[in-house]
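A single protein chain has been omitted from the complex, and every remaining protein chain is retained in its original position.
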Amino acid sequence: MRIDRLETFSDGVFAIAITLLALDLPRPQGDDVWHALAHSWESYASFLISFLTIGIIWLNHHALFDRVARADRTLQMLNVLLLLWVSIIPWPTGLVADHLSGDGASAATAVYCTVFVGMAVTFSAVWHYARAAGHLAELTPAQVAHLGQRNSLGIGFYVGAVAVAFVVPALSLGICFVLGLYYLLPDRADRLV
Amino acid sequence: MRIDRLETFSDGVFAIAITLLALDLPRPQGDDVWHALAHSWESYASFLISFLTIGIIWLNHHALFDRVARADRTLQMLNVLLLLWVSIIPWPTGLVADHLSGDGASAATAVYCTVFVGMAVTFSAVWHYARAAGHLAELTPAQVAHLGQRNSLGIGFYVGAVAVAFVVPALSLGICFVLGLYYLLPDRADRLV
Amino acid sequence: MRIDRLETFSDGVFAIAITLLALDLPRPQGDDVWHALAHSWESYASFLISFLTIGIIWLNHHALFDRVARADRTLQMLNVLLLLWVSIIPWPTGLVADHLSGDGASAATAVYCTVFVGMAVTFSAVWHYARAAGHLAELTPAQVAHLGQRNSLGIGFYVGAVAVAFVVPALSLGICFVLGLYYLLPDRADRLV
Partner (left out) sequence: MRIDRLETFSDGVFAIAITLLALDLPRPQGDDVWHALAHSWESYASFLISFLTIGIIWLNHHALFDRVARADRTLQMLNVLLLLWVSIIPWPTGLVADHLSGDGASAATAVYCTVFVGMAVTFSAVWHYARAAGHLAELTPAQVAHLGQRNSLGIGFYVGAVAVAFVVPALSLGICFVLGLYYLLPDRADRLV
């Protein structure tokens, strides 16, 4: 099957998920707007991390499928699964905003990081399947090794963030943020996939 | 008329409907987040079935229109009707989440399965119209028969699920889930349309 | 400027507006789901009319821009104005659902039909501008006359529906519904623009 509709559909889901994030930004109701804004910092922090993460996963999705000419049914299905993780990101983002300052902080941030684990694992599965199907043949073995390593590293750190959530919830958010930046900053691999 | 805008518009509706599903996932409000999450299992179950179903109907829509070069006004109208069913799926999904554990379970699951009947019937109508218009001429008679049979079978089982809803509501959801898997798993027909 | 992004952007707005309509469908809260569903018939009726209308205006938008090769800034701006009307349709749709059985029925249906007037007038403006810019040169004078007449007729009837809203609110909805069907049914003009 042609790749263009997979891309249009995926771009649609990415665009909607990233835009819906802003729907959950709290609107201060009292008269002291400045104070109310400062009070809701958890919402703005989790919004920014989620926006950054969806933006980066889109960039990498884009870079990956630029090399894929045609998608078989299995690749389509893996991609739909990836979109499942992307589309639910607004949900744990709201969860963190609701609970970061309360007793549910560990549970909320653990769920949040778990969604990122699911997304990273599925992205890695898409990547491995595309490589096995010969779509990434133009990469050198060293590049393939580097990219595989980067994917595994990301999964490992996200799993670590889940564990950290049970001890220092806010720190687990920090790890997700730094991971986002790591994938964002241009390096050797960023010019590949 | 060209087919590309029909595809862009359809991809948009599919992408939005599938992403809006997550908007209705309940966010636990109390302090015991884990317990609250477990308590809302109906929401997550109906979310997953709906996501799976929209994803699969998109895959099949994609596979069908890959063979269609130009769409006349009747095909456009049938497609808009199909999108009507797709776009309202978040609504019965929320209905099931609200009522599966209460007295309204039969009504909610019956409505839910009825929407799937409507979608399956309309998809079948699109398919028959496309075939009658000669778009599927490259398929062998045996393949056409197989695909027609599969469409009819799906409609039959979804109608059965509506009936089951009045006896064992949760079972009707199970039927919808299994039907989703049936359409998802690669078989001979999946490589056709 | 190229036409493709105007089409992608417009398809996006149409797709979102038509899908958001379903967000406002009321979910019955009590145990008697069937009764609650029947009770909310205004919501379902206004949903259907709005869905039908957006679907048809999309079809006609599609048919019109199929003939347009490049869009200058004025045409782009007229198109953004048309999308303004499309994007707010969910709002008067909800207004009608809220007020059709109450004292605000006249006001709600008058606002509803006024939005349709605005949409019809703007569509007509887009059409006239495209014709004046020479995009519809391949049409015969008789066809141009017929289509211009149809546009004017639609505007006239929608204005009439606004007036009727102050006397028999439900009837004004019926007029909008019939107008939708009129534009939907294939006739000579439908094969043109």
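Here are a few things to note about the model shown:
As written, the chains take the letters A, B and C, and residue 1 is the first residue of each chain.
Operating definition for what follows: a contact is a pair of C-beta atoms (placed from the backbone, for glycine too) under 8 Å apart; a residue touches a chain by one contact, two chains touch by 3 or more.
Note that the structure is predicted; figures quoted are calculated from it, not measured.
Of the listed residues A:W58, A:W85, A:F116 or A:F157, the one in contact with the hidden chain in the full complex is A:W58. Considering the complete assembly, chain A touches the hidden chain via residues 7-8, 11-12, 14-16, 18-23, 25, 27-34, 37, 51, 55, 58-59, 62-63, 66, 184, 186, 190-191.
Hidden from this view is one chain, which touches chain C at 1-2, 5-6, 8-9, 12-13, 15-17, 20, 23, 73-74, 76-77, 80, 83-84, 87-88, 90-91, 94-95, 98-99, 102-104, 107-108, 111.
In this section, only the chains that are shown with their structure count from here on.
One copy, chain A, sits rotated relative to the other, chain B; on C-alpha atoms the angle is 90 degrees to the nearest 5. Computed from the mean C-alpha positions, the centre of chain A lies at a distance of 37 Å from the centre of chain C.
Centres computed as Cα averages put chain B at a distance of 26 Å from chain C. In chain A, 12 are the positions where the chain touches two or more neighbouring chains simultaneously.
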